[in-house]
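Apart from one protein chain that is not included, each protein chain of the complex appears where it belongs.
On to chain A.
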Amino acid sequence: MTAVTPAPPDTAVRPAPVDPVPPGRPAGRSRLRTAAGFAFGAALLFAVAPLVLSDFRLALLAKYLCVAMVAVGIGIAWGRGGMLTLGQGVFFGLGGYAMAMHLKLADAGPGGMPDFMQLYGQLDELPLWWRPFASPWFALPATVLLPMVVAFGLGSLVFRRRVRGAYFAILSQALAAAMVILLIGQQGTTGGTNGLTDIKGFFGYNLDDPVNQRMVYFIIAGALLALLALARQLIHSRYGELLVAVRDGEERVRFLGYDPASVKLVAYVVAAGMAGLAGALFVPAVGIISPALIGIVPSIEFVIGVAVGGRATLLGPVLGAVAVVWARSALSERFPGTWTYLQGLLFVVVVAFLPGGLASLWALARRRDVGARPERRGGWLSLGRRRADRTEVPAA
């Protein structure tokens, strides 16, 4: 990713900027605002929610926040990088299964085997590929690294050969389909359709205990904030600018001497790691991971939340994802059929008529400059993106 930057012809004439602002890094007021935003979010997640919500609701919120973590990654890969990934469920699943395998083995005790293996697989001993997951030193890093490795593998093959746009979306979706079919097919070692269920312990803590469930919630909330901070840094770095440039004009970026494939690969791999972490934390929060949670439909549902919230903003995907999963569980209990119509309609209306998502409504309401391409501007929710734009304008 080294740039071949030819020296501008007029360097001698134009003096260097007095106070060089690193490209993309918002300064001053905007940074303050972001810090305030984070503090507000942290207070909401760590103080208000646990006080206001019942244990049951808090556990639900923990589940939604896991989906939000996936959404942060999709926001980077899709919103910033233009890679519509319809297979984030795969990475969510890899993280989830890695964690669940470890917890299952820990539940079973040393030398023990998960119960379902004798039931479906008639296995006498642990399959070879399960064994490393007995060690937390392998399993925990694997929840994040495994998805990243898979994303790196597919991404480097696909992006180097300039497979993109719809081709990439379809391939990522096919990956989700293949993974689900594989998991279901290998019932003896993966639990098949049921997945890995009935997870009781979490590193020595009993998950049935509400106190420990709260602990899991706090871990998840902390992880989400950390991912948001990471995403913000990434977006406002030089790399973030480059990623947007690749989205908007891949060929031009190539002509400038960058390698778009590497740029895209980084975003895709980061998004995969985030989804993996989300999957890993989803398991102790919900106690199950199964193919139904990671297949094509859930993979697209991740994308729905991001689209509804605002794909190119930082907070939009998070709020959108939480809103959509919350709405689903609230509405589908009472009106199971109607919710499906609503979900479809929401998706159609938002994507077709409001491509910037609900975040752009905010910007519209505040009469910000939402132009012909609303996804390029996000208003308040983008947390200082406008400032970042301005730094690119050369001093006249």
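The definition used in the following text is that a contact is a pair of C-beta atoms (placed from the backbone, for glycine too) under 8 Å apart; a residue touches a chain by one contact, two chains touch by 3 or more; residues count from 1.
Here, contacts and distances are computed from a predicted model.
Peer 1: Determine which name in "Inner-membrane translocator", "Urea ABC transporter permease subunit UrtB", "DNA-binding protein" or "4Fe-4S dicluster domain-containing protein" the UniProt entry assigns to the undisplayed chain of the complex.
Peer 2: "Urea ABC transporter permease subunit UrtB"
Peer 1: Would you indicate which residue among A:149, A:323 or A:351 is in contact with the undisplayed chain?
Peer 2: In the complete complex, the chain left out is touched by residue A:351.
Peer 1: Among A:55, A:125 or A:251, which residue is in contact with the omitted chain in the full complex?
Peer 2: Missing-chain contact among the listed residues: A:251.
Peer 1: In the full complex, which of A:53, A:108, A:163 or A:323 touches the chain missing from this view?
Peer 2: Final answer for the missing-chain contact: A:163.
Peer 1: Among A:140, A:300 or A:323, which one touches the chain that has been omitted from the display?
Peer 2: A:300
Peer 1: Touching the missing chain, which residues of chain A?
Peer 2: These residues of chain A touch the chain that is not shown: 82, 84, 86, 154, 157-158, 161-163, 165-167, 169-171, 173-175, 177-178, 181-182, 184-186, 251, 296-297, 300, 303, 307, 337, 340-341, 343-348, 351-352, 355.
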